[in-house]
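All protein chains but one are shown in place.
== subunit A ==
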Amino acid sequence: MRDLALEPLAGLEVRDIRIGRNGGTLLNVPHLMLDGPGPTLILGPNGAGKSLLLRCLHGLIAPDVGQVLQDGMPLGARQKAQQAMVFQQPVLLRRSVAGNLDFVLRRQGLNRTARRARIETLLQEGGLTAKARQSARSLSGGEAQRLAILRALATGPEILFLDEPTSALDPAATQTIERMVLHASAQGVRIVMVTHDIGQARRLAADVVMMQGGRVVEHGPASEVLDTPRSQAAQLYLAGGLII
């Protein structure tokens, strides 16, 4: 197994992507380079295009024009296989907790013994060992999101996208998810995460992408964007103003 922590993080580059519907622009990003060392947090109000950008980066939505590059290569099957995504509402298979992890490990061609060992390790990491045989659908919101993250990590991704994974969680559950995200980042997984929570961006982000109206209005180190924003939209959003 490759030691991702010793290798440079996979880089993502957006080249002039645009998505429009019914004459309006949903996303218009001329250029964006995500090649920094730590978690990237995408901030912005509802309808800013954060989730749309994330889906474009992950190849779930193809832009009308432009392209996304991963380590200089256009997104293809190989690149997508190196990515994983966690959604706002965790989508868990109607199987046991362990069964959800087994599903992705089986797809990697691991034999039964290897799968069992890996599942045990993952469940320990997520604090879900006692719930291994329980139906995944019966988990609490926080547990379900933990399992979704574990399942994403079980694919061995180089890039992990998270779309507001803690938006419906209480502070304790949020803290656990944030620890998992930071742990994955420390292991060499590039983290690209959408959030509404400015506090969360301060806690996690190395760099912040600020979006509004389908455009990137600011991108830079977290300390700069969050403490001394240059754009008016970022200043207003960070000041807690209503952006309509």
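Here, a residue touches a chain if its C-beta (ideal position, glycine included) is under 8 Å from a C-beta of that chain, and two chains touch if they have at least 3 such contacts; residues count from 1.
Note that in this section contacts and distances are computed from a predicted model.
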Determine which name in "Sulfate adenylyltransferase subunit 2", "Sulfurtransferase complex subunit TusC", "Ubiquinol-cytochrome c reductase iron-sulfur subunit" or "ABC transporter permease subunit" the UniProt entry assigns to the undisplayed chain of the complex. "ABC transporter permease subunit"
Given that one chain is not shown, which residue among A:84, A:128, A:149 or A:225 touches it? A:84
Among A:112, A:137 or A:230, which one is in touch with the chain left out? A:137
Missing-chain contact among A:58, A:146 or A:190 belongs to A:58
Where the unshown chain meets subunit A, residue by residue: 55, 58, 60, 77, 80-81, 83-85, 87, 91, 93-95, 103-104, 107, 135, 137, 155
